[in-house]
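Other chains of the complex are left out, but the ones given are in their true place.
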Amino acid sequence: ADVEVIHWWTSGGEQAAVSVFAREFDALGEDKWIDTAIAGGENARSATLQRILGGDAPGAAQFNPGRQYEELISGGMLLDLTPLAEEENWAGFIRPASIAEACLVDGHWWCVPVNIHSWNWGWASIPAFENAGVELPTSFEDFLEKAPKLAESGVIPFAIGGESWQINGAFGVIQTAMLGLDDRQKILEGKDLELAASVMPDVFAKFREFKEFSDEGSANRNWNDTTNLVVTDQAAMQIMGDWARGEFAVAGEVAGTDYACLALPIAAPTVSTGGDIFLFPKQDDPDVEAAQLKMASMMVNPQVQALFNNAKGSMPIRDDVDMSLADDCMQRGLEIIKDPANIATDAGRWLSNDTTGQMNDLVAQFWADDSMTVESAVDSYVNILKTAE
Amino acid sequence: MSQFAQSSETAVPGNGHHPRKARRRFNLMSIVGTIPMILTAVGVFVICIIFSFIWSFTNSKLFPNFNFVGFDQYTRLWSSDRWNISVGNLFTFGIFSIIGNMVFGYLLAVFMDQRIKQEDMFRSIFLYPFAMSLVVTGLVWQWMFDPNLGIQSAVQKLGWTDFQFAPLTSQATAIYGVVLGGIWNGVGVTMAILLAGLRGVDAEIWKAAKIDGIPAWRTYLFIVLPMMRGAILTAFILQCTGVVRVYDIVIAMTQGGPGIATQMPAIYVIQHITDRANVGQGMAAASTMLLPVIAVIALQFALQWNAKRKRNKA
Amino acid sequence: MQHSVSIRDLSLNFGSVKVLEHLDLDIAQGEFIVLLGPSGCGKSTLLNCVAGLLDVSDGQIFIGGKNVTWEEPKDRGIGMVFQSYALYPQMTVERNLSFGLRVAGMKKEEIDQRVARAAEILQIGPLLQRKPVELSGGQRQRVAIGRALVRDVDVFLFDEPLSNLDAKLRSDLRVEIKRLHQRLKNTMIYVTHDQIEALTLADRIAVMKNGVIQQLSDPHTIYNKPVNLYVAGFIGSPQMNMFQGSLDGNKFVVNEDGTEIPVSTYEFTTPVTGKTKAVLGVRPEHIMLGEEAKGMPFTTEIEIEIVEPMGSDTLAWTKIAGHQVTFRCNSDVVLKTGQKVTIGFDPGRGSIFDTNTTNRL
Amino acid sequence: MTSETMSVSNGTKGAIEPRGAKPKKLTAARIGVYAFLVISALFFLMPLYVMIVTSLKGLPEIRLGLLFNLPQEITFEPWLKAWDTACTGRDCNGLKPGFINSLKITLISVPISIVVAMLNGYALSFWKYKGSELLFGILIFGAFVPYQVVIYPLIIGLREVGLFGTLPGIVIVHTIFGMPILTLLFRNFFASLPPELFKAARVDGAGFWQIFFQIMLPMSVPIAIVAVILQTTGIWNDFLFGTVFAGRENMPMTVQLNNIVTTTTGVREYNVNMAATILTAAVPLTVYFISGKWFVRGIAAGAVKG
């Protein structure tokens, strides 16, 4: 039977990646992949939810790992993948654990993780640093020391855009760097308010130091226009997820000569476990259900994972995948991910979208509004954690 | 007389008894014809509003539920910086964009009214933005307000190096940049409505004003403008609905930024209902937004009722 | 006798505003009734009630002996003509005329025949294929009448059908309506605030004020024997000349300067005894000039203030005993402003009203 | 008549006896009028200009950031791509496929929503019943409710009648959301018609529907044009309802436009975005340019009264 898939992969690389899934699925037999692309995660997720509500659920739908779909699970709206997962022993090969946990709730598999995207990257323009006569940074402190020099040489030391998720992403990376994984987890998962109150002021204060080195035009810039500043050597560095690599590739830049990908924190590189998952809303038609299971199985298949992640530029959710085609930066990431100690679980695992949203708002406001004190920002931060569920 | 009445009554059997009570004729077809309206008004809007209120007292997350939590959602709403800023922005945006639209729209209408040769062309130019999707035109405006790409840099390159025009980059001015975009988008329709209103003004008023020696601008301002109540009201209502629902243009131009400086209540509502999966909070915000609208409409009804009562008395 | 239209105890309110209250009116078969009154007195409201376009608050309406109080307009056997013509703008004249018949599902031949007859009566044959915008005001009104005509009904209702036309057309169409009535012999109810129309057209005129019929009589009576001050003042152009004063035996004493006017020729409807405050009304054409004034019970010399030549006759304005007075004279007489002339009148041809009750004495 | 007021007399007077027509002179006021209009027009055209030149540039040229410069090398590649080959998910057919869907949705929804609103306005003007004014008040109120608030009940309602995710479903949704403003428009228009017209038709024996279809409907052409313009724009540019209610087969063009334009993690092709936007706006723009004249006239025909 046909399986309609809602996703938000609409741009070049994404399109190639989704085509891998579709092609592979279609190749499995008479079942067909019906593609419904809706750009923008928000739009696509809303459409999925509303269509589930309207009794016209798609066969599969893309989500981000997190807590958004908790209610779909508890409401019994999703197909239970556990028998399949146990049969194929997903628990055995899906790594890191935090990615598996996104789908493994109360011992049942409710979704399929398909890739890993890490936020913890810094993208630096090597010519920009060379022109300013400084080395690539070795830490955020180091970067902030070198930044004035960079500014003098006429480049924007710290490139950032205006979208709140960009700002919050960079903030998260800096937070990870300053607190370390354990404290971060205590605060975000454990909601340790005291700890947050004691350590977050430094994070906010540090974060504000970066602002001085950003440019006037950042306020409304898209992330990729921001990346373009690095590509064209107008800016020295940007903190952005691993998808930024595509921008450099399109511009024909070569990692190591034209730009450098710094796994963050530079001293102890980590990988955050963002990424994509698919969930499979319950259907009336048993044929469709069979096809859904076939699709789930296909998505974790090692060959498919290899093809897919190479196309997408993301890391696979299993180790036994041939990623020899991947570029240097990704190879770096694949190295880092091998050690579970380097895994920075995506905050979305612990925080509801509502909470994440409030944090986005807070961080963006703090970034833009110089009159907001660190204290009041921390107060708000703690308060958000306190009321988080 | 009464005798006649009786005989006539009896002559026509089945026509009731005297005195016959008045019976309002009830028109079934009118109700049948407006079934869509009844369904929409009652079945959609009323139900929505009622449920919005109910859900605003629950902790509904992704889907609406009925776990009541009292006024928690409202407490959170009004303690949220973002909401407070949004409300402030709505007023700033509303006041400036409505005034801007009206003033600019009226000016355009007045100038269009000067027996312009190329009226068709100008009208099309002023109207076309209304037909364009804001998703991209917002982006273009963002470019044009960009200090490094847009108007500022273009003018600076012409020699005025001190020229500063990048409203969207500062928290203080970003909302006015959005206002400008909003005016660009909507002023054409306002112009068309006001132009229609202008053309509806009695030509003899113009003649009278000319004979009185009243300069054209004063005629437009003090005589004609107050005569265009219908047109102004229509334009005003259209704009109010636009202002309350303002969403696309902000998303396209600033995404609510810098920071949260240009957030709007509608964005707050929509984000909470959808991506942030906090329907309770979204509904609390929506219900709050509806209160002033309800107040205005209630006021309108009260005024009408009062005027009617007065008229009846007179 | 079978009345064509009977209105019994009719009341109508708009909300709390009472426009008509306990109104009775009987109209004979073939009679031409004109409802005359100032703007807002409820003429159109009454007509709309008869037509079934307004729901009455109380009372009944009979047409052709049938109680039609709650009947649909189309089932009442009426045709109606409006001031604004109310032609359907997108239809040709022919379709305008036939619309009602087509709606009723009448046969094609029958429709054609009726339209042809109406077109012949109203001489609008050449206009049948035009749209209303291509017609002049008079032609439009004729089509509007035609629309009532084709319905082949007993009762015609007219709501100020001529007031949108200019003076000349108005008088032409007035005659046409009169002819039409003579030819068709239908019952007609005609609303107007133009007293000339009322006087020339009506078999009987109902003069209305604030929703109440003041007087219902033939034009001659209405004009010459108005029942009260209101009717006297409303009918006649220029207005009847009014003298404020008091009756004292056979004399009418004008308030201002005590001028005495003998009223022994006047036929009182009610015997008057003692001194009564009263108003004496004299129509402008009953005031005579020069030679003709000589034999009149009351004569006086006055100075002409304004002269209004109207072609066929001439109006002159002056003062008698401190009251503004108009009189009408032959257009052959040459009058000049400031000229002194003798005028006189016979109060027997005038009207006398009680100042308090305003009723005719 | 009004427009004469700005004409300004020249100075010739007194002893010299001018003959012939008043000499035409370009006065300061006249120049001011045109200057204002031209400057305003530039303000309005600027974004369109930027969009057009951007859509004709290659990506490298765009990256230079010279927004207002004309393209050094004109390329129509982005237009072809936007229409024909741009990928929106797995399919790479550009805007093309959605065009038909949008056309379908618009062509069906516009007349239906207009007829429904016309009926409402007609009933509200001529056939008032108890509560009809209240209904109208609620409707106007609905014009202020953010769409998303109304979506849940609508989804559930349409699900119950089995129309969720179908063409009739999306038509109903557009009809509902177009109703408040359109009803206001038509009500004002009908209220400005002479009531005698209605009365005459009643005397002629026409009922609710006959008066509506044979008399009122043909008369409301001017205001209907206004409604067509407003609705075409609104429905054609709708994204929200299209994604939720139309069902997969009927996804409107704006979904594809959005797919082309919005990228979360991917390269943005601004030239294609601009071309796609202009292409998507082509239909409403055409409607505007063709019927702009009627727009003002239609509004004048009654929408501004009352």
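Labels A, B, C and D are assigned to the chains in the order they are written; within every chain, residues are numbered from 1.
Going forward, a contact is a pair of C-beta atoms (placed from the backbone, for glycine too) under 8 Å apart; a residue touches a chain by one contact, two chains touch by 3 or more.
Because the structure is a prediction, the values reported are computed rather than measured.
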Report task. Would you give the formula describing how many of each protein chain the whole complex in this file includes? Result -> A x1, B x1, C x2, D x1
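The rule we apply is simple: only the chains that are shown with their structure count from here on.
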Report summary line: Averaging each chain's Cα atoms, the one nearest the global Cα mean turns out to be B
Query - Separation of chain B from chain D, taking each centre as the mean of its C-alpha atoms, in whole Å - result: 16
Query raised in the report: Using the average of all C-alpha atoms in each chain as its centre, how far is it in Å between chain A and chain C?
Result: 89
Requested in this report: Could you tell me the distance, in whole angstrom, between the mean C-alpha positions of chain A and chain B?
Outcome: 39
Query raised in the report: For chain B, which residues are shared contacts with two or more other chains?
Result: 148-149, 274
Query - For chain D, residues that touch 2 or more chains besides their own - result: 151-152, 239, 258, 261-262
Query raised in the report: In the complex of these two chains, what residues of chain D are touching chain A?
Result: 63, 87-92, 151-152, 155-156, 158-159, 164-165, 239, 243-245, 247-248, 251, 255, 258-268
**Report entry** Interface residues, chain A side, partner chain B - complex
**Finding:** 41-42, 45-46, 49, 53, 68, 70-72, 75, 162-164, 215-221, 352-354, 357-358, 361-362, 364-369, 380, 387
**Report entry** Residues of chain B that touch chain A when the two form their complex
**Finding:** 61-63, 76, 80-82, 142, 145-149, 166, 168-171, 174, 253-261, 263, 271-272, 274-278, 281
